[in-house]
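Other chains of the complex are left out, but the ones given are in their true place.
As written, the chain order gives the labels A and B, with residue 1 at the start of each chain.
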Amino acid sequence: MTLDLLTTLRQQNPIVLTLANDVTVQDVANGLNALGASPIMSAEVDEAEAMVTIAGAVCLNLGTLTKLQLAQMRAVGAAANRQHKPVILDPVAVGAVPYRLQAAQTLLRTVHADVIRGNAGEIAALAAWNWQAKGIDAGTGSGDLVAMAQACAQKYHCVVVLSGATDIVTDGQQVVRVHNGTELFQLHVGSGDLLSSLVAAFAAVQPQNLLAAAATAATVLAGTGELVAAQLTASRPGTFAMLLIDKLHLVTPAELSKIAVVD
Amino acid sequence: MTLDLLTTLRQQNPIVLTLANDVTVQDVANGLNALGASPIMSAEVDEAEAMVTIAGAVCLNLGTLTKLQLAQMRAVGAAANRQHKPVILDPVAVGAVPYRLQAAQTLLRTVHADVIRGNAGEIAALAAWNWQAKGIDAGTGSGDLVAMAQACAQKYHCVVVLSGATDIVTDGQQVVRVHNGTELFQLHVGSGDLLSSLVAAFAAVQPQNLLAAAATAATVLAGTGELVAAQLTASRPGTFAMLLIDKLHLVTPAELSKIAVVD
C-alpha cells in the first residue's frame, strides 16, 4: 500500500458508479467528489451497460435494496465483470436481516465481487462464521476477526475489508491492518457506505492490486477522520461530517503518512 | 412526561425502522443516530416482517409515497401491529393533496397507528375538521388546535402530536403542550420528519405510555433546537441543521429541564 495512490486518483479523477443506499447517497457522492473522484449514480437497469462503460469501477450497496434494484445490480455487476471493471459489494445488514443475506448470496452467484466491504456482523454472515452468538459489538478479539475475514475472502475469491476500530483488509492470505480512525465515524450514518465507494475509486486507479487499493482507501478515510477528530473538543457528529468532506479534499499523502498506523 | 427517558433511550439504543421520505432520509437517520437511537431504513416489502422483528418501533412517512411504498407500509404496519411494536404515522401533505389524504385513510383502515404526528393542516384533514378555510398558517388560536388534535386522536384511537409554534400532544383526553422551539425549524426541511422518527424512538423505550413518550420526543427536539438557536446571531438554516445534529448528541436531560416549558 502506498498513499501516493491518492495523488494518482486526483490526477485521473475516476468515475465511480454507485448503486446507492438512499439514506446516504448524497454524502457518498460528496465524499467521492471532495476526494477527487467523479461520482455517478443510477437507478435504471436499462442504462446499466452504458453506465458501466463510462465508469472506472462499480459499487453495489444493499442499504435500501429492492427487487428492482437487485435486478439492476445483477445487470451492472455482470457488465462490470465482462468489461473487467472492479466490483465492490457493500452487504448492508446481511448480518441482521435474513432476506438481505439471501439476496447477497443470490447476487454473488452471478456477479463476482472483487472486493466485499462490511462490518464484522456482515462479513460473518457471508462467511457463515459463528459470530452472531458473540454479538456484533463484542467479539473476542482481532485474532478471530482476521481469520473470519480471510475465510470470507477465500470463500468468494475476493478481497475483504472488514471495517471496525481496526480495519482488516485481506485477500485470503495477506492481511493489512489499518489502526487509524475515530469513534466519531459511528456517530455519523454512512461512514461504511462512503468507505465502500472510496474503495471503488481506488480500485479504479489500481485494478491490478486490489489489496493495496482497498488498504489505501481504508487508510485515507480512517486517517482523514482521525485528523478531523483531533480538531474537535467535543463529540459533534454534524460538525464532524462537514469537516470530513472538507478534509477529504484538502488532505495530502504526506499528512496521512505521518499518522498512518498500518501493519 | 419525564426527560429521564432520554437517558433510558441512550442506554437501550432502540432500533427505529423508518419507511422514509426520500427528501429528508439522511437527516432523519443522522438525527436518530446522534440522539442515541439506531436508525434502519427499508424499501422492500419482502423484508417487512424481518425488519419489524429487529425494530423497537416503526415510523411510516408519506413524504414521497408511491403505490409500491404504500404496499410496503401496509405490510410493515400490519407486522408491527401483530408484534405489538408502536407504529407512528407522518401524513405528509394530506392537507394539500387529496390523493395523499385518501392514501392515508386507506392505510389507516388496515394499520392501527399508535401515534400520528403532523402539522395543523395535516391533522385537520385527517380529523375532517373545518380548518382549510382558515388557511394553514392562520388558525384562530390554540383553543381550536387542541380540540382538533383531540378529535383526531379520538377518531383514530391514538396519540396525536400536532406540531407548530406550540406542539400539542394528546390521547384524545389528556393534553400536553410543549412551548419550546425556534423559528429556525421552519427554515430547515425535515424537522417534522425528524420529530416523527424521534417519537418512534421514545415510543420504543416507553411503549406502555405513548402520551409521555411523544411529549418527551417533542420536548427534546424543540428544546434542543431552542438551545442551538440561542447560539446563533442570524437566521442561518445550514448552520442550524449541523449544530442541531451536534446538540442532539450532546444535550442532557438537565439542560433540557432548565428550559422546558411544558404544561
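In this section, contacts are C-beta pairs under 8 Å (C-beta built on N, C-alpha and C of every residue); 3 or more make two chains touch, one makes a residue touch a chain.
The shown structure was predicted, so the numbers you read here are calculated from the model rather than taken from an experiment.
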item	value
Assembly size in copies, with 2 chains present	3
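FYI, only the chains that are shown with their structure count from here on.
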item	value
Gap in Å, rounded to a whole number, between the CA centres of chain B and chain A	33
Contact set on chain A toward chain B in their complex	22-27, 63-67, 69, 93, 96-100, 187-190, 234-239, 241-242
Footprint of chain A on chain B - complex, ascending	20, 22, 25-26, 29-30, 33-34, 39-44, 46-47, 50-51, 54, 68, 241-246, 249-250
